[in-house]
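The complex appears here without one of its protein chains, the remainder shown in place.
After this line comes chain A, so read on.
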Amino acid sequence: MSAQTDPADLPGVTKEQGPPGGAASRVPGPRAGRGGTDGAAGRNGGGEGRVLNVFSHGVLVIWGLLVTMPLLWAVVSSFKDDTEIFGSPWSLPSVLHFDNWARAWDKANMGQYFLNSLIVVGGSLIGTMLLGSMAAYVLARFDFPGNRFLYFLFVGGMGFPVILALVPLFFVMKNMALLDSYHGLILVYIAYSLPFTVFFLSGFFRTLPTSVAEAALIDGASHTRTFFQVMLPMAKPGLISVGIFNFLGQWNQYLLPTVLNVGDPDKKMLTQGLVALAVSQGYKGDWSGLFAGLTIAMLPVLAAYIIFQRQVVAGLTAGALK
């Protein structure tokens, strides 16, 4: 349809008002017939389309405002002092109080929490990707007894309420002396990211051609070497998608650290730290510091999203579109 010329440009179609049949009878041939169709649809849809267009822009702009206003409001409030936040929530700050940010970063420990999240998510993301792709590869490409059982064991974890497992998990972690430690959290993050990772990557490995791996094996490469040097590079698009999915999921993880990482206040994750900050600043009345903390937590993720927009959207929607 895109290569089609406008009906008015076609020789012989003199009046657009004519019925499509008429236009087609004057200029025989499929091209003209299609052109007439276009004109007819235009008459039906023209007025309705214009009203719809105004309406749709209207509602889309309203939702756009609803999405951005709270975020902008937080950023603006992070530059105000407390009287301004309470007295006039909607006004712009009279003076830019950058000290709120410094206070949130140092005194309220946001800098430390940020670092904690980086350490834990860094470790767990590498672990998840490595272990997840290994398990997914074996389950997707090798036949062995129990393969289906293991696959459903992994995938089944996606649909169960995590909170149910958390009660015993707390005591499992306690007995293994893993509570309130980076490595303990890393292991748990990996474990709870495996179901989706295995589900997604095994689907992905199944779509890759078998011939390349076979050629590598015939050339004398071991299975392990074939996996790391041939299959993983081929699976790069899938790895990026699921990597982004896991990064965001683990960076934004709140439930697991809330239950398993409560002993040492200096080891809080960013999400936990933010909530703790909200509670403590609520007592102190330091709302501006809290807004600065919120903004500090919010902006890096939003910035990363805007830069890697295409990949992030692909990564997060990949699981649902399959």
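By our rule, contacts are C-beta pairs under 8 Å (C-beta built on N, C-alpha and C of every residue); 3 or more make two chains touch, one makes a residue touch a chain; residues count from 1.
Here is the rule we go by: contacts and distances are computed from a predicted model.
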Name per UniProt, for the chain absent here [options: "Pyruvate dehydrogenase E1 component subunit alpha", "Acetolactate synthase", "Sugar ABC transporter permease" or "2-oxoglutarate ferredoxin oxidoreductase subunit beta"]: "Sugar ABC transporter permease"
Hidden partner chain, touching residue among A:74, A:104, A:216 or A:242: A:74
Absent-chain contact - pick from A:191, A:208 or A:232: A:191
Sole contact to the chain not displayed, among A:79, A:101 or A:137: A:137
Residues from chain A at the interface with the omitted partner, ascending: 1-2, 4, 6, 37-38, 40-42, 44-46, 48-50, 52-53, 55-57, 59-60, 63-64, 66-71, 73-74, 77, 85-90, 131-132, 134-135, 137-139, 142, 144, 150, 153-154, 157, 159-172, 187-188, 190-192, 194-195, 198, 222-224, 227, 248, 251-255, 258-259, 270-272, 274-275, 278, 290-291, 294, 297-298, 301-302, 304-306, 309, 312-313, 316-317, 320-321
